[in-house]
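Before any comments, here is the structure.
Note that this complex is displayed minus one protein chain, with the remaining chains in position.
Per-chain residue numbering starts at 1, and chain names A and B are given in the order in which the chains are listed.
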Amino acid sequence: MDNIYKPTIAKIIEIIDETPDTRTFKLELQDPEYKKNFTFKAGQFAEYSVFGEGECTFCIASSPTRTDYIECSFKQAGKVTNALRKLNIGDVIGFRGPYGNHFPLEEMKNKDVLFIAGGIGLAPVRCLIWNVLDLRDQFNNVTIIYGARSVSDLVYKRELNEWQNRKDIKTVITVDPGGETSDWKGEIGFVPSIVEKVNPDSKNCIAIVCGPPIMIKYTMPILTKIGFNDESIITTLENRMKCGLGKCGRCNIGSVYVCKDGPVFTYKELKQLPQEY
Amino acid sequence: MNNLYNIAKDLFSTNKVDLIIGYKSIDSKRTKPIFVSSNEDVDHLVFNEYSLNNLSVYLTRKDIKKYNKIGILAKGCDIRAIVQLINENQIEREKILIISKKCNGVVKDFGLEYNEENIAEKCKSCKVRTPKVFDLMIDSEEEKKLPEPTISSRVNELDSMTPEERFEFWRNEFSKCIRCYACRQACPLCYCERCIVDKNIPDWIESSPTQRANFSWNLIRAFHLSGRCIGCGECERVCPVDIPLSLLNAKMGIVTFKEFNYATGMEIGEPTLVGNYSNEDNEDFIK
Partner (left out) sequence: MYRIKKQDFSKIIDELIKTGNRIISYSNNGNDFKRINSSNELSINSNFKPSKLSLKEIVFPKTEPLFYYKRTNDNVELKDIKFDSEKTIIIGAKPCDAKAFSTISKVFNWDYKDNFFNSKYENTIIIGLKCDYKDEYCFCNEVGLSQSSKEGSDIFIELDGDDYFIYILSEKGKNLFQPFMSYLIEEIKESKVDDIDKIIDLNKVRTWITDNFDSNFWYSISQECLGCGKCAFICPTCHCFDIVDENYTYFEGRRMKNWDACQFGKFTLHASGHNPRDIQAKRYRQRIAHKFKYYFDKFDELLCTGCGRCSRECPVSINIFDVIKEINAK
């Protein structure tokens, strides 16, 4: 009989500090059989354990097209994330996943794709960005709009540069007013207002939005104004999750379990949920 | 006539209160808390031998604190909790209007007939049957003689055990605990924003209902209530697995009275036991 709560072991092979409180781990699954058979889709998440402290939910931030390793990014917030920060390269953690649904990659093909992210919300979206870029010719125009509170709060800085230097995508990076440094060459303004300024073409375009609740709250009406309908706006919901398997009840909103029927939802589906997330 | 209905009606019509927390009858042997904010529901209010709940537990709630003047039906034991909350600076005296009566005891639990056999244990040794702190007194019957208390004999029984036997007694009782925290939620003196058991950096008290963690939880609660528990017995009444929590509280009360001559919640303005110290404090138990 299977034990669905038992994690597999993953070793930390690289640590990258994105911002003062956000860190990325590059992990290698240790069980060779498991690693060989492991696949996932962009948007899915996993439960990462520090044995002795507990388990924590983060999305899988690396692309499914790159299978040698798994990346996750987390912000220091509570018991388990504090414990994760004390770990070094070579330490092992538990990994349980992939869980949840995924971004509708197939439906995005042959369309324009607009990525909008704020702060650490870039992590789940980044997985999809690389997935799309690794299959670039299957998609039309690709636009990335990303913002954070200040320059030091931007995550995946090295990749932002890479995306900005690519000719086949349009990348707009912004910081909140007051968050710029003297040599900042990007935009200055809140993400929703930058989206309005960029004014992307909503015809035949899918928008992927992820960020803090307040950013989402102000971005959605702007997308609607530009002409996106509710089914073309997709977001991923952060919620308190425990088992990841649709049983413990922690992430239950209405008749939906965020860990099973989500965390990826269209704006239309989100509106139908009781507003308690 | 100083009956409950007239008093309550008068309080609202003269704008002396904007909320009354009281009891409402559900059937002949059960009441429940009710929040009355206008004259409309005043006729639901009752105050009888089935008014078991300690309503002072609501006084520290955010949604109740926003009222300007709160009337509250309180038995002598409940008033001790109100006094202690005032002494611990959790509520302001001026905001509370205590409505009480001479108490002839309440039943052990809902559904029991009010008679000598079913009187709650705490009532048998009660020293505040006619409360000394109150604002309004409702007319009530004369004081009846209540049966002799047995709590001290139960405490003595435990005291006469060897430490090993006592440990075994409590090990057995605490292993039943399911960590529902009904005891904590029903206790008016458990008002911490974030209880020690909810803190997890570090994990002071394990949350699993295992024997060792249940021991930690029940003992830490007893410690945190030492010198603060007023003996209303709600914790024991609400416990789903019948752990005799009153024994712990009674023992604490006996010790604090013997060593410090302190009884919780008797006088407004009295310095709290663990919140104050003086050079004259007894120290002979420190060896």
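Criterion: a residue touches a chain if its C-beta (ideal position, glycine included) is under 8 Å from a C-beta of that chain, and two chains touch if they have at least 3 such contacts.
Remember, it's a predicted structure, so these values are computed and weren't measured experimentally.
Every shown chain that the unseen chain touches in the whole complex is listed here: A, B. Considering the whole complex, the residue from B:Cys180, B:Val255 or B:Ile268 that touches the absent chain is B:Cys180.
Counting the whole complex, the residues of chain B in touch with the unshown chain are 26-27, 30-35, 53, 57-58, 63, 110, 178-182, 184-186, 194, 198, 206-210, 213, 234, 237-238, 240-241. Although one chain is hidden here, its contacts on chain A can still be listed: residues 1-7, 9, 49, 51-55, 77-78, 81, 90-92, 94, 213, 238-240, 242-243, 245-250, 252, 254-255, 260, 274-277.
Throughout what follows, only the chains that are shown with their structure count from here on.
Centroids of chain A and chain B (each the mean of its C-alpha atoms) stand 50 Å apart. Residues 54, 78-79, 82 of chain A are the ones that touch chain B when the two sit in their complex.
Within the complex formed with chain A, the residues of chain B that make contact are 200-201, 203.
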